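Moving on, here comes chain A:
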Amino acid sequence: MTEKTITYKNSKQDTKTIEVNYIARVEGRGALNISVTKDGKVQDLRFRIYEPPRFFEAFLVGRRYTEMMELTSRICGICPVAHQITALRAVENAIGLEPSEQTTDLRKLLALSAHIQSHVLSMYFLSLPDLLGYESFIAMAKDHLDVVKRALRLKKLGNDITDIVGGRAVHPVTAVVGRFTAIPSKNKFQAIRKELVNAKKDALDTVELFSNVEIPQFVRKCEHIAISDPKSYAINNGRFRSNEGLIIHESEYRDYISEKQAPYSTALHSHVKTRDSFMVGPLPRVNLNFEQLSADAKEAAKQSGVKFPNFNPFVSHLARAIEVLHSIDESIDIIDRLPLKEEGNHEIVCRAGFGAAITEAPRGSLYHSYQLDNNGIVRKADLVPPTAHNANNIEKDMHDLIGIISDATIEEIKFKCEMLVRAYDPCISCSTH
Partner candidate 1 sequence: MNKKPTVGIFKFTGCAGCQLELLHLEDVFLDLLKIIDITYWVMVKRENIEGPWDISFIEGGISTPQEIEEIKQIRKKSKIMVAFGDCAIAGCIPSIRNWIPQMESENKVYTDTSVIHSTKVMGIGEYVKVDAVLKGCPPHRDTFLEFIKASLLQIRPRLRQHPVCVECKYRDNECLITSKKIPCMGPVTSAGCGALCPSLGRECEGCFGPMSNPNAAALADIFKEIGLHQEDIERKFRKYAGMTIEFRKEAGQ
Partner candidate 2 sequence: MNAFTIEKKNIHFLFDQFRKDYKIYGPTKPGYESTFEEITSIDQLHLDYHSTVLPPKKIFHPPHEQLFTFLKEKETYTTKEIFLEEKTLLFGIHPCDVHALLKLDKFFSGEFTDIYYLKRRKNTCIVALNCVEPSKYSFCYSLGTGPFLEEGYDILLTDIGTEYLIEIGSDEGKKLLEKTTVEKVTDADFHEKERRQKLTELKFKKHMNTQWLPQIVSESLNHSVWSDLGERGGIAGSHACLSCGSCSLVCPTCYCYDVYDTVDITLQKGIRARELDSCQLLEYAEVAMHGNFRSDRTARIRHWMLCKFGAAAGGHNSGCVGCGRCIRVCPSKIDITQVARILRGE
Partner candidate 3 sequence: MKNEYMAYPAVVKKILKESSNTNTYTLAFVNEEKQKNFKALPGQFMMIGIFGIGEAALSICKIDEDGSFSTTVRNVGNVTNTIYQLKEGDKLNMRGPYGTGWPLEELKGKDILIVAGGIGLPPLRGIIDLVQKNRKNYGHLEIIYGARTPEDMVFKYEFGAWRQIKNSRFDLTVDTVSLGSKWECKIGLVTSCFPQMKTRNKNSIALLCGPEIMMRFAAKCLETIGFKDNQIYVSLERRMKCGFGKCGHCQIGPKYVCKDGPVFSYDEIRPYIHPL
């Protein structure tokens, strides 16, 4: 807990030093340390994640495969669903288990609800105050009560679905290896279906709002990665694909992506082997999988006047809005095709093996892999959350961003840099895990 301070260091070269000791309106604890020379050169730039690590990869070793979903859920309170599903799929890949279609659908529904919830949180609560000029969502309520209420409604929709399918909005409980322990009743599903239909207007208004708010004009072309699936908008399943030709199976992840430690950050930095840092998240997803979006989402995206593929990281907000609309549409489709059969508890035969899975968390691609022994005990765990994927790319974007605004005031630069961070919606606890 330290104050945000700006220090002017009038050293010989007149360097501007920008420090944010605790970046507000993001999850977890991160800081910015930047110095810019008089002639606008970025001398040093650190997106310093100082969130204490929890060493999940260490203590998962020795635990049971059935616990992975429950334990890794606690990596993140905002995207527990993503960790749960990724853990479940990685474990199932290790033991060679194929869940039923209903389970797969329910998982997708769960993931979509988490996307709605998380995106609304990011767009309205964490970033919109920047774009409308308030210090917080709470302060915004005075002048924009209708917007605030809309945000609360949409967020509640996401939560309610997670609640009904998963049992609880934060750290749900029903998704386990191979199945769901309880299937909600038809009545409950019909009730959420109604809510979803009613929410479409709010979602469309959201797309409109975020296509009209003013964002910094800044473009940096970089590698965008997301999972992709020709049949549907990929969230839980698909090939890991980029705009620069990467296309791999989730089990090959480590052959192509590596991590290295930056001495000032407890989050490791990722890059594509032999290439550079990359971006994951809603914008890469919309860029890469535009064709799989629901008809209405596609239409709304086209109406927005913003062209995709797009390489302005601030367009991520609009991408989130589009995804919320898509998530509502796809959720309705899923509800309409769910058979809602109780599934028995099949005996699971455990065997030694390696399993990996990549899913799309709200913030981007999330990788889990486990090595299990014959008794179902985890022997090695490897986890890469979206913000670990993005950490290095954020710095690169920031470097270029400062380059074009270097003559602005320190306060202005600082604010824009914070905005950039928030556009990525980093989950810092995840990134260090």
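Heads up, the rule we're going with is that contacts are C-beta pairs under 8 Å (C-beta built on N, C-alpha and C of every residue); 3 or more make two chains touch, one makes a residue touch a chain; residues count from 1.
Here is how the candidates were picked: all candidates are chains of the complex that A comes from, given by their letters.
If you're wondering where the values come from, they're calculated on a predicted model, not measured in any experiment.
Colleague: For chain A in this complex, identify the touching candidate from 1, 2 or 3.
Modeller: 1
Colleague: Can you check the complex and tell me which residues of chain A touch candidate 1?
Modeller: Residue positions touching the partner: 1, 3, 22, 24-29, 51-59, 61, 63-64, 67, 70-71, 74-78, 80, 121, 125-126, 129, 135-139, 141, 148-149, 152-153, 155-156, 159, 167-171, 173-174, 176, 181-182, 260-261, 263-264, 266, 268, 418, 427, 429.
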